[in-house]
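Take a look at the structure below.
A selection of the complex's chains, in situ.
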Amino acid sequence: MMNRLDRSIGALVDSYRFHGLVNHSGGDNLPSQAAIQDILSGLNELLFPGFREYSSLGHDTLQLLTAERVHHLARELIEEVEKSVGFSVRKGTFSCGNRSCHAVAELVVENFFEEAPAIRSALAMDMDAAFRGDPAAKSAEEVILSYPGFEAIVTHRLAHFFWSRDVPLIPRMMSELCHSRTGIDIHPGATIGDAFFIDHGTGVVIGETTVIGKNVKLYQGVTLGALSVRKEQADRKRHPTIEDDVTIYSGATILGGETVIGRGSIIGGNVWITESVPPDTTVYVSPGDQVVQTRH
Amino acid sequence: MMNRLDRSIGALVDSYRFHGLVNHSGGDNLPSQAAIQDILSGLNELLFPGFREYSSLGHDTLQLLTAERVHHLARELIEEVEKSVGFSVRKGTFSCGNRSCHAVAELVVENFFEEAPAIRSALAMDMDAAFRGDPAAKSAEEVILSYPGFEAIVTHRLAHFFWSRDVPLIPRMMSELCHSRTGIDIHPGATIGDAFFIDHGTGVVIGETTVIGKNVKLYQGVTLGALSVRKEQADRKRHPTIEDDVTIYSGATILGGETVIGRGSIIGGNVWITESVPPDTTVYVSPGDQVVQTRH
(Lines give C-alpha, C1' and ligand atoms only; values in the text may rest on other atoms or scores of the structure.)
Protein backbone atom coordinates (compact mmCIF):
# COMPACT_ATOMS: atom_id res chain seq x y z
CA MET A 1 0.00 0.00 0.00
CA MET A 2 2.81 2.42 0.89
CA ASN A 3 4.21 2.37 -2.64
CA ARG A 4 0.86 3.21 -4.20
CA LEU A 5 0.32 6.02 -1.75
CA ASP A 6 3.82 7.37 -2.38
CA ARG A 7 3.06 7.53 -6.10
CA SER A 8 -0.21 9.35 -5.37
CA ILE A 9 1.65 11.84 -3.18
CA GLY A 10 4.05 12.56 -6.00
CA ALA A 11 1.21 12.99 -8.47
CA LEU A 12 -0.63 15.39 -6.15
CA VAL A 13 2.48 17.49 -5.53
CA ASP A 14 3.02 17.65 -9.28
CA SER A 15 -0.58 18.71 -9.81
CA TYR A 16 -0.05 21.63 -7.41
CA ARG A 17 2.43 23.03 -9.91
CA PHE A 18 0.31 22.76 -13.01
CA HIS A 19 -3.15 23.96 -11.95
CA GLY A 20 -2.13 27.42 -10.89
CA LEU A 21 -5.70 28.59 -10.62
CA VAL A 22 -6.63 26.08 -7.97
CA ASN A 23 -3.66 26.57 -5.72
CA HIS A 24 -1.66 29.42 -4.32
CA SER A 25 0.83 27.49 -2.21
CA GLY A 26 4.14 29.20 -1.93
CA GLY A 27 2.70 32.47 -3.13
CA ASP A 28 1.64 35.34 -0.96
CA ASN A 29 -0.94 34.77 1.64
CA LEU A 30 -4.73 35.16 1.55
CA PRO A 31 -7.03 35.99 4.44
CA SER A 32 -7.83 32.94 6.55
CA GLN A 33 -11.39 31.57 6.72
CA ALA A 34 -10.88 30.59 10.35
CA ALA A 35 -9.60 34.08 11.21
CA ILE A 36 -12.56 35.78 9.52
CA GLN A 37 -14.92 33.52 11.44
CA ASP A 38 -13.22 34.39 14.74
CA ILE A 39 -13.37 38.08 13.89
CA LEU A 40 -17.07 37.88 13.09
CA SER A 41 -17.76 36.14 16.41
CA GLY A 42 -15.66 38.72 18.23
CA LEU A 43 -17.44 41.62 16.57
CA ASN A 44 -20.79 40.14 17.56
CA GLU A 45 -19.65 39.95 21.18
CA LEU A 46 -18.40 43.53 20.97
CA LEU A 47 -21.68 44.80 19.52
CA PHE A 48 -23.94 42.84 21.88
CA PRO A 49 -22.07 42.44 25.15
CA GLY A 50 -23.73 40.01 27.49
CA PHE A 51 -25.64 38.12 24.80
CA ARG A 52 -23.08 35.54 23.80
CA GLU A 53 -21.47 34.72 27.18
CA TYR A 54 -22.42 32.05 29.70
CA SER A 55 -22.98 34.49 32.56
CA SER A 56 -24.02 38.09 33.02
CA LEU A 57 -21.43 40.86 32.90
CA GLY A 58 -21.02 43.24 35.79
CA HIS A 59 -21.13 46.88 34.76
CA ASP A 60 -17.58 47.40 35.96
CA THR A 61 -15.90 44.64 33.99
CA LEU A 62 -17.56 45.74 30.78
CA GLN A 63 -15.10 48.59 30.29
CA LEU A 64 -12.05 46.33 30.67
CA LEU A 65 -13.60 43.69 28.44
CA THR A 66 -14.41 46.22 25.73
CA ALA A 67 -10.86 47.58 25.73
CA GLU A 68 -9.47 44.05 25.53
CA ARG A 69 -11.81 43.13 22.69
CA VAL A 70 -11.14 46.26 20.64
CA HIS A 71 -7.37 45.84 20.89
CA HIS A 72 -7.60 42.14 20.08
CA LEU A 73 -9.93 42.61 17.12
CA ALA A 74 -7.91 45.54 15.81
CA ARG A 75 -4.80 43.36 15.71
CA GLU A 76 -6.62 40.49 13.99
CA LEU A 77 -8.38 42.78 11.52
CA ILE A 78 -5.21 44.66 10.56
CA GLU A 79 -3.51 41.38 9.74
CA GLU A 80 -6.35 40.07 7.57
CA VAL A 81 -7.06 43.41 5.88
CA GLU A 82 -3.38 43.80 5.06
CA LYS A 83 -3.38 40.38 3.38
CA SER A 84 -6.53 41.26 1.42
CA VAL A 85 -5.26 44.66 0.29
CA GLY A 86 -1.96 43.07 -0.74
CA PHE A 87 -3.94 40.60 -2.84
CA SER A 88 -5.65 43.49 -4.67
CA VAL A 89 -2.31 45.19 -5.23
CA ARG A 90 -0.92 42.01 -6.81
CA LYS A 91 -4.05 41.73 -8.98
CA GLY A 92 -3.50 45.36 -10.07
CA THR A 93 -6.96 46.44 -8.90
CA PHE A 94 -5.78 48.57 -5.99
CA SER A 95 -2.84 50.78 -5.14
CA CYS A 96 -1.69 51.75 -1.66
CA GLY A 97 -0.16 54.89 -3.12
CA ASN A 98 2.86 55.96 -1.16
CA ARG A 99 1.69 54.11 1.95
CA SER A 100 2.52 50.56 2.93
CA CYS A 101 -0.34 48.04 2.79
CA HIS A 102 0.04 47.73 6.55
CA ALA A 103 -0.55 51.47 7.00
CA VAL A 104 -3.58 51.30 4.74
CA ALA A 105 -4.94 48.40 6.76
CA GLU A 106 -4.43 50.33 10.00
CA LEU A 107 -6.39 53.29 8.66
CA VAL A 108 -9.29 51.10 7.57
CA VAL A 109 -9.42 49.37 10.95
CA GLU A 110 -9.18 52.58 12.97
CA ASN A 111 -12.01 53.95 10.91
CA PHE A 112 -14.02 50.79 11.45
CA PHE A 113 -13.94 51.14 15.22
CA GLU A 114 -14.88 54.80 14.94
CA GLU A 115 -17.94 53.71 12.98
CA ALA A 116 -18.82 50.88 15.34
CA PRO A 117 -21.13 52.92 17.62
CA ALA A 118 -23.06 54.13 14.55
CA ILE A 119 -23.38 50.52 13.36
CA ARG A 120 -24.80 49.66 16.78
CA SER A 121 -27.37 52.43 16.41
CA ALA A 122 -28.43 51.11 13.02
CA LEU A 123 -28.73 47.59 14.41
CA ALA A 124 -30.93 48.84 17.24
CA MET A 125 -33.35 50.05 14.57
CA ASP A 126 -33.16 46.71 12.74
CA MET A 127 -33.85 44.86 15.95
CA ASP A 128 -36.87 47.02 16.63
CA ALA A 129 -38.17 46.41 13.10
CA ALA A 130 -37.87 42.65 13.65
CA PHE A 131 -39.72 42.78 16.95
CA ARG A 132 -42.52 44.92 15.54
CA GLY A 133 -42.71 42.97 12.30
CA ASP A 134 -43.11 39.43 13.62
CA PRO A 135 -46.19 38.54 15.70
CA ALA A 136 -44.33 35.47 16.96
CA ALA A 137 -41.53 37.58 18.49
CA LYS A 138 -42.05 37.60 22.24
CA SER A 139 -39.19 39.96 23.20
CA ALA A 140 -36.28 41.96 21.87
CA GLU A 141 -33.93 39.50 23.53
CA GLU A 142 -35.43 36.64 21.51
CA VAL A 143 -34.62 38.52 18.30
CA ILE A 144 -30.97 38.99 19.22
CA LEU A 145 -30.56 35.45 20.55
CA SER A 146 -32.26 33.54 17.76
CA TYR A 147 -33.41 35.39 14.61
CA PRO A 148 -31.43 34.46 11.49
CA GLY A 149 -32.74 37.56 9.72
CA PHE A 150 -31.21 39.70 12.43
CA GLU A 151 -27.89 37.82 12.23
CA ALA A 152 -27.93 38.46 8.49
CA ILE A 153 -28.31 42.23 8.77
CA VAL A 154 -25.68 42.39 11.53
CA THR A 155 -23.22 40.59 9.29
CA HIS A 156 -24.18 42.67 6.27
CA ARG A 157 -23.62 45.99 8.02
CA LEU A 158 -20.14 44.77 9.06
CA ALA A 159 -19.23 43.29 5.66
CA HIS A 160 -20.55 46.35 3.82
CA PHE A 161 -18.20 48.61 5.78
CA PHE A 162 -15.16 46.74 4.45
CA TRP A 163 -16.68 46.50 0.96
CA SER A 164 -17.13 50.28 0.90
CA ARG A 165 -13.41 50.71 1.75
CA ASP A 166 -12.34 48.56 -1.22
CA VAL A 167 -11.13 45.69 0.94
CA PRO A 168 -11.50 42.57 -1.23
CA LEU A 169 -12.30 38.95 -0.24
CA ILE A 170 -13.06 39.66 3.45
CA PRO A 171 -16.56 41.12 2.91
CA ARG A 172 -17.56 38.22 0.73
CA MET A 173 -16.08 35.69 3.16
CA MET A 174 -18.14 37.31 5.93
CA SER A 175 -21.36 37.28 3.93
CA GLU A 176 -20.90 33.67 2.87
CA LEU A 177 -20.24 32.57 6.47
CA CYS A 178 -23.60 34.16 7.29
CA HIS A 179 -25.21 32.61 4.18
CA SER A 180 -24.06 29.21 5.41
CA ARG A 181 -25.58 29.75 8.86
CA THR A 182 -28.83 31.47 7.86
CA GLY A 183 -29.54 30.53 4.22
CA ILE A 184 -29.68 34.30 3.54
CA ASP A 185 -27.32 35.43 0.77
CA ILE A 186 -26.78 39.20 0.85
CA HIS A 187 -23.93 40.41 -1.35
CA PRO A 188 -21.78 42.78 0.72
CA GLY A 189 -22.07 45.40 -2.01
CA ALA A 190 -25.83 45.85 -1.48
CA THR A 191 -26.98 49.18 0.01
CA ILE A 192 -29.59 48.64 2.73
CA GLY A 193 -31.46 51.37 4.64
CA ASP A 194 -32.56 51.57 8.25
CA ALA A 195 -35.00 49.26 10.01
CA PHE A 196 -34.58 46.30 7.66
CA PHE A 197 -36.07 42.92 8.52
CA ILE A 198 -36.04 39.48 6.87
CA ASP A 199 -38.40 36.90 8.38
CA HIS A 200 -37.48 33.17 8.27
CA GLY A 201 -35.05 34.07 5.51
CA THR A 202 -33.95 30.76 3.99
CA GLY A 203 -33.30 31.20 0.27
CA VAL A 204 -33.24 35.01 0.21
CA VAL A 205 -30.77 36.36 -2.39
CA ILE A 206 -29.87 40.07 -2.55
CA GLY A 207 -27.49 41.01 -5.37
CA GLU A 208 -24.41 43.21 -5.38
CA THR A 209 -25.93 46.43 -6.77
CA THR A 210 -29.29 46.24 -5.01
CA VAL A 211 -30.45 49.44 -3.26
CA ILE A 212 -32.97 49.07 -0.44
CA GLY A 213 -34.70 51.96 1.39
CA LYS A 214 -35.98 52.24 4.96
CA ASN A 215 -38.50 49.99 6.71
CA VAL A 216 -38.31 47.26 4.11
CA LYS A 217 -39.37 43.73 5.06
CA LEU A 218 -38.65 40.51 3.18
CA TYR A 219 -39.78 36.94 3.69
CA GLN A 220 -38.03 33.67 2.90
CA GLY A 221 -37.09 32.81 -0.68
CA VAL A 222 -37.15 36.37 -2.03
CA THR A 223 -34.68 37.03 -4.88
CA LEU A 224 -33.48 40.53 -5.74
CA GLY A 225 -31.43 39.56 -8.76
CA ALA A 226 -30.01 40.42 -12.17
CA LEU A 227 -31.63 39.96 -15.56
CA SER A 228 -28.36 39.64 -17.42
CA VAL A 229 -25.45 37.66 -16.09
CA ARG A 230 -22.88 38.56 -18.70
CA LYS A 231 -19.46 39.20 -17.18
CA GLU A 232 -18.94 42.33 -19.28
CA GLN A 233 -21.86 44.00 -17.49
CA ALA A 234 -20.31 43.47 -14.09
CA ASP A 235 -19.79 47.20 -13.57
CA ARG A 236 -23.41 48.22 -14.18
CA LYS A 237 -26.26 48.39 -11.71
CA ARG A 238 -27.70 44.94 -12.35
CA HIS A 239 -30.05 44.51 -9.37
CA PRO A 240 -33.29 46.28 -8.41
CA THR A 241 -34.06 49.28 -6.21
CA ILE A 242 -36.56 48.81 -3.40
CA GLU A 243 -37.92 52.07 -2.00
CA ASP A 244 -38.98 52.77 1.59
CA ASP A 245 -41.76 50.88 3.36
CA VAL A 246 -41.96 47.99 0.87
CA THR A 247 -42.94 44.45 1.93
CA ILE A 248 -42.01 41.47 -0.27
CA TYR A 249 -43.58 38.10 0.52
CA SER A 250 -42.01 34.68 0.26
CA GLY A 251 -40.71 33.37 -3.01
CA ALA A 252 -41.07 36.62 -4.94
CA THR A 253 -38.44 37.34 -7.60
CA ILE A 254 -37.53 40.90 -8.64
CA LEU A 255 -34.92 41.25 -11.36
CA GLY A 256 -33.08 43.99 -13.21
CA GLY A 257 -30.96 47.04 -12.44
CA GLU A 258 -33.57 49.50 -13.63
CA THR A 259 -36.46 47.84 -11.84
CA VAL A 260 -37.79 50.02 -9.01
CA ILE A 261 -40.36 48.90 -6.49
CA GLY A 262 -42.10 52.13 -5.49
CA ARG A 263 -42.46 53.30 -1.93
CA GLY A 264 -45.08 51.52 0.15
CA SER A 265 -45.73 48.71 -2.32
CA ILE A 266 -46.55 45.13 -1.36
CA ILE A 267 -45.20 42.31 -3.51
CA GLY A 268 -47.09 39.03 -2.99
CA GLY A 269 -45.69 35.55 -2.61
CA ASN A 270 -44.15 33.88 -5.69
CA VAL A 271 -44.62 37.03 -7.82
CA TRP A 272 -42.12 37.44 -10.70
CA ILE A 273 -41.20 41.04 -11.54
CA THR A 274 -38.83 42.40 -14.18
CA GLU A 275 -40.25 45.89 -14.60
CA SER A 276 -40.78 48.77 -12.21
CA VAL A 277 -43.83 48.97 -9.96
CA PRO A 278 -45.23 52.39 -8.99
CA PRO A 279 -45.55 53.45 -5.33
CA ASP A 280 -48.34 52.09 -3.16
CA THR A 281 -48.99 49.14 -5.46
CA THR A 282 -49.94 45.60 -4.55
CA VAL A 283 -48.87 42.79 -6.88
CA TYR A 284 -50.01 39.20 -6.38
CA VAL A 285 -50.32 35.96 -8.30
CA SER A 286 -53.78 35.30 -9.72
CA PRO A 287 -55.04 32.16 -7.97
CA GLY A 288 -57.04 31.05 -11.00
CA ASP A 289 -54.49 28.74 -12.59
CA GLN A 290 -54.59 25.90 -10.12
CA VAL A 291 -56.50 22.67 -10.65
CA VAL A 292 -58.42 21.18 -7.73
CA GLN A 293 -59.55 17.55 -8.06
CA THR A 294 -61.34 15.59 -5.40
CA ARG A 295 -61.03 11.81 -5.34
CA HIS A 296 -64.09 9.67 -4.58
CA MET B 1 -3.41 54.56 16.55
CA MET B 2 -3.83 53.88 20.28
CA ASN B 3 -5.47 57.24 20.90
CA ARG B 4 -8.03 56.74 18.17
CA LEU B 5 -8.84 53.26 19.45
CA ASP B 6 -9.15 54.57 23.01
CA ARG B 7 -11.71 57.11 21.84
CA SER B 8 -13.62 54.36 20.01
CA ILE B 9 -13.60 52.23 23.16
CA GLY B 10 -15.08 55.10 25.13
CA ALA B 11 -17.75 55.69 22.49
CA LEU B 12 -18.70 52.01 22.45
CA VAL B 13 -18.94 51.81 26.23
CA ASP B 14 -21.13 54.91 26.17
CA SER B 15 -23.34 53.36 23.50
CA TYR B 16 -23.91 50.36 25.74
CA ARG B 17 -25.65 52.68 28.17
CA PHE B 18 -27.96 54.40 25.74
CA HIS B 19 -29.32 51.61 23.50
CA GLY B 20 -30.98 49.63 26.24
CA LEU B 21 -32.77 47.42 23.75
CA VAL B 22 -29.62 46.09 22.17
CA ASN B 23 -27.75 45.31 25.31
CA HIS B 24 -28.40 43.61 28.60
CA SER B 25 -24.96 43.86 30.15
CA GLY B 26 -25.04 44.19 33.87
CA GLY B 27 -28.60 43.01 34.05
CA ASP B 28 -29.80 39.57 34.85
CA ASN B 29 -28.62 36.73 32.77
CA LEU B 30 -30.11 35.09 29.67
CA PRO B 31 -29.72 31.50 28.53
CA SER B 32 -26.43 30.93 26.71
CA GLN B 33 -26.39 29.99 23.02
CA ALA B 34 -23.36 27.80 23.57
CA ALA B 35 -25.05 26.01 26.48
CA ILE B 36 -28.23 25.38 24.47
CA GLN B 37 -26.12 23.97 21.64
CA ASP B 38 -24.30 21.64 24.06
CA ILE B 39 -27.58 20.55 25.57
CA LEU B 40 -29.06 19.77 22.14
CA SER B 41 -26.01 17.68 21.24
CA GLY B 42 -26.19 15.90 24.57
CA LEU B 43 -29.89 15.15 24.17
CA ASN B 44 -29.22 13.70 20.71
CA GLU B 45 -26.59 11.40 22.17
CA LEU B 46 -28.99 10.41 24.95
CA LEU B 47 -31.80 9.65 22.50
CA PHE B 48 -29.63 7.77 19.97
CA PRO B 49 -26.81 6.16 21.91
CA GLY B 50 -24.12 4.77 19.67
CA PHE B 51 -24.92 6.99 16.68
CA ARG B 52 -22.83 10.03 17.49
CA GLU B 53 -19.72 8.40 19.03
CA TYR B 54 -16.51 7.25 17.33
CA SER B 55 -16.80 3.64 18.48
CA SER B 56 -19.52 1.20 19.40
CA LEU B 57 -20.85 1.05 22.93
CA GLY B 58 -20.77 -2.17 24.90
CA HIS B 59 -24.14 -3.04 26.43
CA ASP B 60 -22.72 -2.84 29.91
CA THR B 61 -21.29 0.68 29.71
CA LEU B 62 -24.52 2.03 28.29
CA GLN B 63 -26.18 2.06 31.69
CA LEU B 64 -23.35 4.04 33.31
CA LEU B 65 -23.19 6.40 30.35
CA THR B 66 -26.93 7.02 30.44
CA ALA B 67 -26.86 7.83 34.15
CA GLU B 68 -23.92 10.19 33.63
CA ARG B 69 -25.65 11.92 30.72
CA VAL B 70 -28.99 12.35 32.46
CA HIS B 71 -27.39 13.86 35.56
CA HIS B 72 -25.19 16.12 33.46
CA LEU B 73 -28.00 17.29 31.21
CA ALA B 74 -30.34 17.76 34.16
CA ARG B 75 -27.84 20.13 35.77
CA GLU B 76 -27.27 22.07 32.55
CA LEU B 77 -30.98 22.25 31.74
CA ILE B 78 -32.00 23.40 35.22
CA GLU B 79 -29.52 26.26 34.99
CA GLU B 80 -30.70 27.43 31.57
CA VAL B 81 -34.40 26.91 32.29
CA GLU B 82 -34.06 28.87 35.52
CA LYS B 83 -32.51 31.80 33.62
CA SER B 84 -35.29 31.64 31.02
CA VAL B 85 -38.09 31.48 33.56
CA GLY B 86 -36.51 34.35 35.48
CA PHE B 87 -36.54 36.35 32.26
CA SER B 88 -40.30 35.76 31.90
CA VAL B 89 -40.87 36.76 35.51
CA ARG B 90 -39.02 40.05 34.93
CA LYS B 91 -41.07 40.63 31.76
CA GLY B 92 -44.22 40.01 33.79
CA THR B 93 -45.39 37.20 31.52
CA PHE B 94 -44.90 34.39 34.02
CA SER B 95 -45.13 33.89 37.76
CA CYS B 96 -43.42 31.15 39.75
CA GLY B 97 -46.19 31.45 42.36
CA ASN B 98 -44.89 30.63 45.80
CA ARG B 99 -42.05 28.57 44.39
CA SER B 100 -38.56 29.78 43.53
CA CYS B 101 -37.63 29.91 39.85
CA HIS B 102 -35.05 27.24 40.61
CA ALA B 103 -37.74 24.91 41.96
CA VAL B 104 -39.91 25.55 38.92
CA ALA B 105 -36.94 24.76 36.66
CA GLU B 106 -36.31 21.51 38.55
CA LEU B 107 -39.91 20.41 38.06
CA VAL B 108 -39.79 21.12 34.33
CA VAL B 109 -36.55 19.21 33.92
CA GLU B 110 -37.66 16.23 35.99
CA ASN B 111 -40.76 16.05 33.89
CA PHE B 112 -38.71 16.30 30.71
CA PHE B 113 -36.70 13.20 31.55
CA GLU B 114 -39.88 11.34 32.46
CA GLU B 115 -41.17 12.16 28.98
CA ALA B 116 -37.91 11.25 27.23
CA PRO B 117 -38.80 7.57 26.58
CA ALA B 118 -42.10 8.66 25.01
CA ILE B 119 -40.23 11.15 22.81
CA ARG B 120 -37.99 8.28 21.71
CA SER B 121 -41.06 6.24 20.75
CA ALA B 122 -42.43 9.11 18.69
CA LEU B 123 -39.08 9.52 16.95
CA ALA B 124 -39.00 5.82 16.11
CA MET B 125 -42.23 6.39 14.18
CA ASP B 126 -40.79 9.46 12.45
CA MET B 127 -37.70 7.52 11.45
CA ASP B 128 -39.84 4.76 10.01
CA ALA B 129 -41.88 7.31 8.04
CA ALA B 130 -38.67 8.74 6.57
CA PHE B 131 -37.37 5.34 5.57
CA ARG B 132 -40.67 4.32 3.95
CA GLY B 133 -41.19 7.70 2.35
CA ASP B 134 -37.91 8.15 0.51
CA PRO B 135 -36.95 5.69 -2.25
CA ALA B 136 -33.35 6.84 -1.94
CA ALA B 137 -33.15 5.79 1.72
CA LYS B 138 -31.08 2.63 1.89
CA SER B 139 -31.38 1.93 5.63
CA ALA B 140 -32.78 3.23 8.89
CA GLU B 141 -29.23 4.01 10.00
CA GLU B 142 -28.78 6.32 7.02
CA VAL B 143 -31.84 8.30 8.12
CA ILE B 144 -30.51 8.82 11.64
CA LEU B 145 -26.98 9.59 10.49
CA SER B 146 -27.72 11.99 7.67
CA TYR B 147 -31.32 13.14 7.09
CA PRO B 148 -31.88 16.84 7.86
CA GLY B 149 -35.63 16.28 7.94
CA PHE B 150 -35.15 13.76 10.72
CA GLU B 151 -32.85 16.11 12.62
CA ALA B 152 -35.56 18.77 12.33
CA ILE B 153 -38.31 16.64 13.86
CA VAL B 154 -35.97 15.44 16.63
CA THR B 155 -35.21 19.04 17.54
CA HIS B 156 -38.85 20.07 17.24
CA ARG B 157 -40.10 17.38 19.60
CA LEU B 158 -37.52 18.51 22.17
CA ALA B 159 -38.15 22.25 21.70
CA HIS B 160 -41.91 21.76 21.75
CA PHE B 161 -41.72 20.10 25.18
CA PHE B 162 -40.20 23.24 26.69
CA TRP B 163 -42.57 25.50 24.73
CA SER B 164 -45.54 23.60 26.13
CA ARG B 165 -44.21 24.23 29.68
CA ASP B 166 -44.06 28.02 29.10
CA VAL B 167 -40.26 28.12 29.11
CA PRO B 168 -39.34 31.14 26.94
CA LEU B 169 -36.31 31.69 24.68
CA ILE B 170 -34.87 28.16 24.94
CA PRO B 171 -37.36 26.49 22.53
CA ARG B 172 -36.80 29.18 19.93
CA MET B 173 -33.01 29.02 20.37
CA MET B 174 -33.19 25.26 19.82
CA SER B 175 -35.36 25.54 16.72
CA GLU B 176 -33.15 28.25 15.20
CA LEU B 177 -30.00 26.18 15.81
CA CYS B 178 -31.72 23.45 13.81
CA HIS B 179 -32.91 25.96 11.19
CA SER B 180 -29.29 27.04 10.73
CA ARG B 181 -28.12 23.46 10.21
CA THR B 182 -31.00 22.15 8.10
CA GLY B 183 -32.67 25.15 6.46
CA ILE B 184 -35.93 23.91 8.04
CA ASP B 185 -37.70 26.50 10.20
CA ILE B 186 -40.29 24.91 12.50
CA HIS B 187 -41.61 27.24 15.19
CA PRO B 188 -41.48 25.35 18.51
CA GLY B 189 -45.15 26.18 19.09
CA ALA B 190 -46.32 24.04 16.16
CA THR B 191 -48.28 20.86 16.99
CA ILE B 192 -47.08 17.90 14.92
CA GLY B 193 -48.54 14.39 14.91
CA ASP B 194 -46.89 10.99 14.62
CA ALA B 195 -44.87 9.70 11.66
CA PHE B 196 -43.93 13.09 10.26
CA PHE B 197 -41.35 13.40 7.47
CA ILE B 198 -39.78 16.30 5.59
CA ASP B 199 -37.68 15.34 2.54
CA HIS B 200 -34.71 17.55 1.52
CA GLY B 201 -36.24 20.29 3.61
CA THR B 202 -34.35 23.48 2.74
CA GLY B 203 -36.70 26.45 2.91
CA VAL B 204 -39.54 24.76 4.81
CA VAL B 205 -41.33 27.17 7.19
CA ILE B 206 -43.90 25.94 9.72
CA GLY B 207 -45.55 28.68 11.78
CA GLU B 208 -46.26 28.92 15.49
CA THR B 209 -49.93 27.90 15.53
CA THR B 210 -49.78 25.25 12.80
CA VAL B 211 -51.48 21.93 13.62
CA ILE B 212 -50.32 18.84 11.71
CA GLY B 213 -51.90 15.37 11.91
CA LYS B 214 -50.38 11.90 11.50
CA ASN B 215 -48.45 10.56 8.49
CA VAL B 216 -47.92 13.96 6.94
CA LYS B 217 -45.06 14.41 4.48
CA LEU B 218 -43.55 17.69 3.27
CA TYR B 219 -40.94 18.48 0.63
CA GLN B 220 -38.43 21.35 0.44
CA GLY B 221 -39.64 24.92 0.28
CA VAL B 222 -43.11 24.32 1.75
CA THR B 223 -44.52 27.24 3.76
CA LEU B 224 -47.26 26.78 6.35
CA GLY B 225 -47.70 30.44 7.16
CA ALA B 226 -49.92 33.29 8.28
CA LEU B 227 -52.11 35.54 6.16
CA SER B 228 -51.93 38.45 8.53
CA VAL B 229 -48.78 39.49 10.26
CA ARG B 230 -50.20 42.18 12.51
CA LYS B 231 -48.72 42.06 15.98
CA GLU B 232 -52.14 42.46 17.62
CA GLN B 233 -53.21 39.11 16.19
CA ALA B 234 -50.32 37.28 17.81
CA ASP B 235 -52.66 35.37 20.16
CA ARG B 236 -54.88 33.94 17.43
CA LYS B 237 -54.42 30.76 15.41
CA ARG B 238 -52.67 32.29 12.41
CA HIS B 239 -51.32 29.19 10.65
CA PRO B 240 -53.08 26.30 8.85
CA THR B 241 -54.24 22.89 9.98
CA ILE B 242 -52.98 19.85 8.04
CA GLU B 243 -55.00 16.70 8.66
CA ASP B 244 -53.74 13.10 8.64
CA ASP B 245 -52.14 11.47 5.59
CA VAL B 246 -51.53 14.69 3.65
CA THR B 247 -48.55 15.10 1.27
CA ILE B 248 -47.37 18.59 0.29
CA TYR B 249 -44.86 18.90 -2.56
CA SER B 250 -41.99 21.34 -2.89
CA GLY B 251 -42.56 25.06 -2.91
CA ALA B 252 -46.23 24.91 -1.96
CA THR B 253 -47.54 27.73 0.24
CA ILE B 254 -50.51 27.27 2.58
CA LEU B 255 -51.58 30.30 4.57
CA GLY B 256 -54.15 31.24 7.21
CA GLY B 257 -55.33 30.07 10.62
CA GLU B 258 -58.66 28.82 9.36
CA THR B 259 -57.26 27.03 6.35
CA VAL B 260 -57.62 23.23 6.71
CA ILE B 261 -56.09 20.73 4.34
CA GLY B 262 -58.41 17.75 4.57
CA ARG B 263 -57.31 14.23 5.38
CA GLY B 264 -55.55 12.38 2.56
CA SER B 265 -55.13 15.37 0.26
CA ILE B 266 -52.17 15.93 -2.03
CA ILE B 267 -50.90 19.49 -2.56
CA GLY B 268 -48.74 19.83 -5.68
CA GLY B 269 -45.49 21.72 -6.09
CA ASN B 270 -45.62 25.55 -6.05
CA VAL B 271 -49.36 25.58 -5.26
CA TRP B 272 -50.60 28.66 -3.36
CA ILE B 273 -53.50 28.01 -0.96
CA THR B 274 -55.35 30.45 1.32
CA GLU B 275 -58.62 28.58 1.73
CA SER B 276 -59.53 25.15 3.03
CA VAL B 277 -59.31 22.06 0.86
CA PRO B 278 -61.69 19.12 1.46
CA PRO B 279 -60.42 15.62 2.25
CA ASP B 280 -58.97 13.41 -0.47
CA THR B 281 -58.35 16.34 -2.80
CA THR B 282 -55.46 16.88 -5.23
CA VAL B 283 -54.43 20.44 -6.00
CA TYR B 284 -51.82 21.27 -8.64
CA VAL B 285 -50.66 24.16 -10.76
CA SER B 286 -52.08 24.20 -14.27
CA PRO B 287 -49.12 23.75 -16.61
CA GLY B 288 -50.65 25.86 -19.34
CA ASP B 289 -49.11 29.20 -18.49
CA GLN B 290 -45.55 28.52 -19.54
CA VAL B 291 -44.02 29.69 -22.81
CA VAL B 292 -41.81 27.31 -24.75
CA GLN B 293 -39.67 28.80 -27.52
CA THR B 294 -37.17 26.89 -29.61
CA ARG B 295 -34.25 28.73 -31.17
CA HIS B 296 -33.21 27.94 -34.74
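Per-chain numbering from 1; labels A and B assigned in written order.
Keep in mind that, in the parts below, contacts are C-beta pairs under 8 Å (C-beta built on N, C-alpha and C of every residue); 3 or more make two chains touch, one makes a residue touch a chain.
Because the structure is a prediction, the values reported are computed rather than measured.
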Overall number of sequence copies in the complex as this file defines it, 2 displayed: 6
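FYI, only the chains that are shown with their structure count from here on.
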Fitted rotation between chain A and its twin chain B in degrees, CA, nearest 5: 120
Separation of chain A from chain B, taking each centre as the mean of its C-alpha atoms, in whole Å: 25
In the complex, chain B residues that touch chain A: 1, 4-9, 11-16, 19, 21-35, 87, 91, 93, 168-169, 172-173, 175-176, 179-180, 183, 185, 187, 189, 202-203, 205, 207-208, 221, 223, 225-226, 229-231, 233-234, 238, 251, 253, 264, 270-272, 274, 277-278, 280-286, 288-289
Chain B contact footprint on chain A (complex, rising order): 46-59, 62-63, 66-67, 70-71, 74, 106, 110, 113-114, 116-117, 120-121, 123-124, 127-128, 132-136, 138-142, 144-148, 181-183, 199-200, 202-203, 220-221, 250-251, 269-270, 285, 287, 289-296
